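For this view, one protein chain was removed and the others were kept in their places.
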């Protein structure tokens, strides 16, 4: 297969699908990784040369297995988009030890494990793109993000460490901080009175990911935030 | 004239020219503002529908005059790129009161004055783009930037205040932090032993400015940094 | 006079007076600088060895004159507290060029000018303390701080540049970011329904300034923020 391979970890109907579509439009064969494959199997049929892989991003063995299959079936990814991320809401008293660990596992540990799967081939090739999808919580803790924010902060710090060590090898590591409510069926339901303008459209965010992947290497960006023009910040 | 008008304040042979060329390539009629017009007059002949204007960016009266002419001759700018910026190097003891003020005037005061020239029409149209070109010093002070860093920090803070008040009106205010040595005849001369890879190419930085100007408004970026892949940071 | 001299620039009934009292309690002879001397003259009588000086902090000539007098009458200041600071509220459209400049002059330019008056003697002595009093706006711009935030950001950046060049000479430059509504007659009047706990007490902020001035030099702080325990941030 001569198409470049883009692996997207964490593909649901929102940002993950939009990222997959955007990179497929750019000519990539996209590997779609998600815990369950019911959605990704359908999406894989829509996108030329895409394939769905079951992968629990919180589990490094599952990541190793999925990337082993991708390498065997599609080839070495030249682009990795790490979009897996979740976390319960709650303050330090209401979230539990398990929540705290689970958030870290999927947002930070999985990002570390997935990156290690793709770095050797990227380094050998002298090029590659690794983009982490962050959130407002990547930059600061809030009362209700006692589990989520530390996980996202760890992810951001990892991205920065990786950027500093991998950029000189031609691997563009970057972080997109989504400072917005994403336009999803469930967010629309939760906020039925907000206008269209209130929401970040996944396709618009994905356009910036595509831009980052194309930046000429004399002027790379590490961290960009994206938010709707109406967002208060 | 039906082309959109892009005003670039601070056009020399490096970033300013690259920005002008990039926006001209995108179909804009570019107004080229610089203190002296010897370079910009020549550049104006290269670019379709471009015009050169004499403007001292440190002087609000000069800015008002130049923008008055632009509006009369070219129409209301829909894009403003504020690239004027300079400052002597030196610590708090070696720079003087005059240096401290001069740096602020060209980096911050001029940015404020120029923005005020374009905002009313942008607001009436419900759209526009204002991009400030910052530097490493926009984010932090160093021993040798006692005059320059406060000026750039003021510019960044102004950009943030403007973004928060103008984004909801459809005006995309953004800041590009150049964390690099720019590839210019004078920097090459100063650092003859650095390889090509060491320098940021103005054309590559300008590509990110063009991207910012195109971002869909559900996912705008405010601040991005650009640096060469080999830069230490 | 064998007491150490502490110069406080910007002495009104709130933070300035509290800072003056706090350093007087620590045994300093305090020079009280303010545009008008009606309040500072009375305060000078309360504090042992204190003196009032007329000084317009936005005017470098006035600063030079006041510090010339201080040096002649009291001796070289070993501590400088720069508390002068003000700015009109308004966004980029509602504040004018004059507001923008005035805010910078009193918050940043005056800080630079005053620092330069005390640095030579501190450097010769191999010790000294310079503390700038910042605000929330030192760290970020808001819609309504188009004039004030750039001025405070410039001040913060200057403080950082100075810290990096002067710390190695034994001069402890630091910044206190007040992220609060200060307890003053005029703020109480404006917010009559807020409880006591809502306000930052100047005396409590001043206690942290005193602490900074005492920190042992193997563990100096550059920037600290202070806010009431009930503040939302």
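To keep things simple, chains are lettered A, B and C as they appear, and every chain counts its residues starting from 1.
We take it that a contact is a pair of C-beta atoms (placed from the backbone, for glycine too) under 8 Å apart; a residue touches a chain by one contact, two chains touch by 3 or more.
Model, not experiment: these values are computed from the prediction.
Visitor: Any idea which chains on screen the missing one touches?
Guide: Within the full complex, the chain left out of view touches A, C.
Visitor: Can you tell me which of A:108, A:176, A:206 or A:226 touches the chain that was removed from the display?
Guide: A:108
Visitor: Per the definition of touch given earlier, which of A:66, A:153 or A:178 contacts the omitted chain?
Guide: Within the whole complex, the residue contacting the unshown chain is A:153.
Visitor: In the complete assembly, which of A:75, A:141, A:170 or A:216 touches the absent chain?
Guide: A:141
Visitor: Kindly state which of the options C:105, C:152 or C:172 is in contact with the chain not pictured.
Guide: Result: among the candidates, C:172 touches the missing chain.
Visitor: Residue by residue, what part of subunit C touches the chain that was omitted?
Guide: These residues of subunit C touch the chain that is not shown: 164, 167-168, 170, 172, 180, 183, 197, 199-201, 203-205, 207-208, 211, 215-233.
Visitor: If you put the missing chain back, which residues of subunit A would it touch?
Guide: Those residues of subunit A that touch the unshown chain are 60, 91-93, 97, 100-101, 104, 108-109, 112-113, 115-116, 119-120, 123, 137, 140-146, 149-166.
Please note the rule applied: only the chains that are shown with their structure count from here on.
Visitor: Roughly how big is the turn, in degrees to the nearest 5, that lines up subunit A with subunit C by CA atoms?
Guide: Nearest-5 rotation angle for the superposition: 180 degrees.
Visitor: Any idea how many Å lie between the Cα centroids of subunit A and subunit C?
Guide: Taking the mean C-alpha position of each chain, the two centres sit 45 Å apart.
Visitor: Would you pick out the residues of subunit A that each touch at least 2 other chains?
Guide: Within subunit A, no residue touches at least two other chains.
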